[in-house]
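Next up is a structure, given as structure tokens.
Note that this complex is displayed minus one protein chain, with the remaining chains in position.
Lettered A, B and C in written order, each chain numbered from 1.
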Amino acid sequence: MENKGKKFLINNVVPIVILILIVAAIPISGLSNGYLIQEMITRLSRNSFLVLSLIIPVVAGMGLNFGIVLGAMAGQIGLIFITDWRIVGMEGILLAVIISIPISIMLGVLGGYILNKAKGREMITSIIMGFFINGVYQLVVLYGMGNIIPMTNKKIILSRGYGIRNAIDLKAIRQVFDRFIVLKVGQFTIPVFTILIIGVLCLFIVWFRKTKLGQDMRAIGQDMEIAKSSGIAVEKTRILSIVISTVLASIGQIIFLQNIGTMNTYNSHEQIGMFSIAAILIGGATAAKASIPNALGGIILFHLMFIISPRAGKELIGSAQIGEFFRVFISYGIIALALVLHQWRREQENKAERKKLMEMQLSGGDK
Amino acid sequence: MSELLLKIENLSKSFGENQVLKDINININKGEIIGLVGENGAGKSTLMKTIFGMPVIHETGGYGGSIKFEGKEIDFHSPFDALAAGIGMVHQEFSLIPGFEATENIVLNRESTKNSFLEVLFGDRIKKLDSLEMEARAGVAVGHLGVKMDPKTIIKEMPVAHKQFTEIAREIERENTKLLVLDEPTAVLTESEAEILLQTMKRLANEGISIIFITHRLNEIMEISDKVVVLRDGILIKEIETKKTSSHEITEWMIGRSFTESESIKKEEKDQEILLELNKFWVDMPGETVKKLDLKVYKGEILGIGGMAGQGKLGIANGIMGLYTTGGNIVFKGENLPLNKPKLPLKKGIFLVSEDRKGVGLLLEGTIEDNIAYSAIQIKDEFIKKYLGGIIEWVDEDSVEKNALEYIEKLEIRCISSKQTAGELSGGNQQKVCLAKAFTMKPELLMVSEPTRGIDVGAKKLVLETLREYNEKYGTTIIITSSELEELRGISDRIAIITEGKVAGILPPESDIIKFGELMVGIGGTNG
Amino acid sequence: MKTILARGGVIVAVLILAVFLFISGKEHAVFITNKGESYTPKKAYYIIDGREKEVRIKKKKKKREYVKGTNHTIEVRFKDIDGNEIKVSRKFEAKLGEKISINVALIEDEKRWITKEKIEKEKKK
Partner (left out) sequence: MDKIRNYIETMGWPRVIIALFLLSMYIIAPFVGLNLGTSISDTLIRFGMNAILVLSLMPMIYSGTGLNFGLPLGVEAGLLGAVISVEMGLTGAFGFWGAIAMSIPFAILFGWGYSQILNRVKGGEMMIATYVGFSSVAIMCIMWLILPFKSKDMIWAYGGSGLRTTVSIENYWQGALNSFFPFSDKIPFGEIIFFGVLAFLMWGFFKTKSGLAMKAVGANPKFALATGVDIDKVRTKSVIISTMLAAIGIIVYQQSFGFIQLYLAPFYMAFPAIAAILIGGASVHKATVINVMIGTFLFQGILTMTPSVINNLVKTDMSETLRIIISNGMILYALTRTGGKKNGK
């Protein structure tokens, strides 16, 4: 029993430490509980879809997919088009999704193909891949749109006549999902429809794990060689997992941006991978294991910290900027820490495993 | 019961010029257990690979003769063809997904699924798994084995025996499995576990499944097989009903008497000063585990270590050098040698010429001369020249080259120059470079593992002669580990046979070869 | 084969859906003017598509409104020359590539209350 408790503590060291930090910092920050709860509702509905899109590649043993920025870019391209065509409201969002899906499938296949060539170092490769595709995205959006790709809406085109402006006002679709069905409970506004969509995604993930494809992915995630020798098409399945993740991320980015209401054409996607991954890691996920509770819990912890730390910093040291940098530090630091812990723990486990095996053999031979 | 299942006729296979199998004829009836025995390199695994349709067979030009399965000529291009036809194989290494339940492993990639309307759109793989059905199937398969185990256990948390059972259950769970190949299934099991497995095999055979049972434990063969097939040097020596033979006879067939007794140079008895002593020594080297073994090495002798592959003979030297996790006790020159510290044995004058020349023995991208000098530079600070009054210590390339040239001449290393990279050399010359490296270190105890593996006859002779010469000239104690008994008998003063991680016995080289064989197959006495 | 057909079907369905979304979600600009020929009301009020807020348009002013989709209604109310309250609602369709102007003052005129003209393609580059 005691052992179990200890194991739980060790396995969840990251979320527990962060939780303690937050609990300590809430009173210092002087933010009211009501404000925090409302913020959490908003941020959960805004970010969950993106963070959840990370889960499937983890199941397939490909680590945390920084390649979701590829999906985010696809989503943004969808949004640029509907803004250009002036398709508004629910129709606009749905059309943006429809446009972004084929793009994200393409990018996902490309990403999966690249990651298959970098087995064992998928994460760093997916980061660089994100940077690389970002360059291509810039090429298309900044130089191609309005030039090669016709654009009609002068409002989103740079004054030089081509290229999309830095910021696009998405007021035509702003919070369309969030306001579609709204529930007011006391002082809180709950965007029921968005939460429903997220719920459907959660169900999808639960269901997906139980399909043949999901089972294959789990098998590949645990041991690629054995999966291969049992006849599972390893490479293809890995590509599929990245495609699914990328498509989900594109939808996630659209949900994210409809909530925010403006889009920074060249920045909105950049931080998405990092923030989503930091969130899921804070929630206790590792590069080899990630669940829906990890994702949702992680978002709450990460964003609580996000809101609180600048305020706490200001109250404590008199500088909001320090809190701000502290927040950045935590975001990056937590990824580093979680990865180090994971790798180290896995090594320890392997060692323990070997030791156990050896002892068994020794005592077996000794009888 | 005498229905013919597999018929192998005039099967031959060669890799390049090397004939590995020659005119093999075997008949296997339904429900029969065939014991397949032979020394390392006798052709057992090639035979199995051929039957199982491993791609390597095809890539190297296919095979001659014919294999008929259920009366039909077969020519599998991949193991999946073999599986589909009804041949299952359990390899020596587990191929189970560690985090899955036994059930999931048993039905791996053959899971039962429920139909789904999405199937039309996304293909078969979108179907949901039918876990009840899967459990039922796994239950039935495990039931056939006649063992008690919970199919819901996670593989990671299972005892080894259960993993083995899971593997077998997976093979027989295929609806049409008719022939099962078990490659050393008892090697990792304790005696009592092995006993259960043997019972299971009998049960399966009674149910009509034929089994090819590969093992080095002759008593197991005697116990359960209907027929024994002995291979030696790629030739089928004997195919005989088990009843009609004895383990002694089988050993004779395996080892063969055809050797010309190699002339062994006897030395006069020296005073038996102990140089190295191993007590309850164990080494966790994957595939070559050493299990609490005791061994004494006398000063100035050449000790041969032999045994079948996978029995742990290679683990000893690697363990002494601290390259794998080690336990027990090493006493060298009367002093306790701390374990798992690779630098210490080197400093004390022990050196290993590794069996893994390319992986451990050499820096393939490094030049010959660098390779030879490397250890001496790192351990003994040799070949270092001081510049500017000792501020800068650079490697003295001239003396490195001089040393290398000396050995190139002495050992007849064939190379363009001493600056050639080691990776470009042939196997034999690489081995000579490894020896040169060892000699440069001037060790007190030189361990050489598989010194002649993969090198041509001429080089082989030279390597062995050099070792013997070195031993005589400098009085260096040498432990030579080899799979080739003949070679050990030619050079050693004493030969220890390692079986299942322990010393099965130590014999003088001129002992009857059958004695060695019996030690290897675990039926000889134990006087370790 | 079946799979290919099904996938093809889905793609076609999605394309149709996309076209539908494009049409029904397209935002059109509608220009509202208040400029009669003989009489122009000082103030007129109109409601488009039953929106909550009534918009007031002064004499000789022009306003731009955005409407989404094809079918729309406009409800106009003002006082006529005699001071009588006039209330008219009209239906109109917004189509791609048309510029729609509605003249509130002429709302009673069956024909002339609305004018549609083809928009020239945005100036070529």
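Going forward, a contact is a pair of C-beta atoms (placed from the backbone, for glycine too) under 8 Å apart; a residue touches a chain by one contact, two chains touch by 3 or more.
Please read all numbers here as calculations on a predicted model, not as lab measurements.
Partners of the chain left out, restricted to shown chains and counted across the full complex, are A, B. Only one residue from B:4, B:136, B:222 or B:364 touches the chain missing from this view: B:364.
Taking the complete complex into account, B:377 is the one of B:222, B:240 or B:377 that touches the chain left out. Although one chain is not displayed, its contacts with subunit A can still be listed: residues 114, 117-121, 123-125, 127-129, 131-132, 134-136, 138-139, 142-143, 317, 319, 321-322, 325-326, 328-329, 331-333, 335-336, 339-340, 343-344, 347.
In the full complex, the hidden chain is touched by subunit B at residues 321, 323, 342-343, 346-347, 352, 354, 356, 359-366, 370, 374-375, 377-379, 381, 384, 392-395.
The rule we apply is simple: only the chains that are shown with their structure count from here on.
Per-chain CA centroids place subunit A at a distance of 47 Å from subunit B. Centre to centre, using the average C-alpha position, subunit A and subunit C are separated by 42 Å. Averaged C-alpha coordinates give centres for subunit B and subunit C that are 84 Å from one another. Those residues of subunit A that touch subunit B in the shared complex are 207, 210-213, 215-216, 218-219, 222-223, 225-227, 229-232, 353-355, 357-358, 360-362, 364-367. Note for the complex: subunit B touches subunit A at residues 79-80, 95-100, 104, 108-109, 111, 113, 124-129, 131, 156, 159-160, 188-193, 282, 284, 289, 291-292, 325, 500-502. Interface residues of subunit C, counted against subunit A in their complex, comprise 14, 17-18, 21-22, 24-27, 66, 68-69, 122, 125.
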